[in-house]
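A single protein chain has been omitted; all remaining protein chains appear in their positions.
And then chain A:
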Amino acid sequence: AVLKKRLVKLVVNFLFYFRTDEAEPIGALLLEHCRITKEEENVFSISFIEEPERKYCFECASEEQCQEWVEALKRASYEFLRRSLIFYRNEIQKMTGKDPLEQYGISEETRFQLGTHQQ
């Protein structure tokens, strides 16, 4: 496979990629239900749960940069953020007996519920 130089931008849960001299992205990857794998030196890959053999490979300028990206991409999904929120909410509730989301008026919001959401 040929490596092409791209400008890559992580914006919320999307990974955009650009040709280095263009302002509009060529494409984007939605980073949900994906696996970030450290491959050989300077290289990481992204694969998706519905097509695990297909890997999007990225070669970085250095091992350090590679680690940075792996860490950032592992935390990039909306679902990761949601799990963090539920976890912190639960922790705080255990420690204080109070639901920290009450002050924002969002404790009943479906997206923040522990366990399965209402359908």
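Going forward, a residue touches a chain if its C-beta (ideal position, glycine included) is under 8 Å from a C-beta of that chain, and two chains touch if they have at least 3 such contacts; residues count from 1.
We take it that contacts and distances are computed from a predicted model.
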Undepicted complex member, UniProt protein name, chosen from "Sesquipedalian", "enoyl-CoA hydratase", "Leucine carboxyl methyltransferase 1" or "Integrator complex subunit 9" = "Sesquipedalian"
Key: Hidden partner interface residues of chain A, rising order   = 12-14, 24-30, 32-34, 48-51, 75, 78-85, 87-92, 94-96, 100-101, 104, 106, 109-111, 116-119
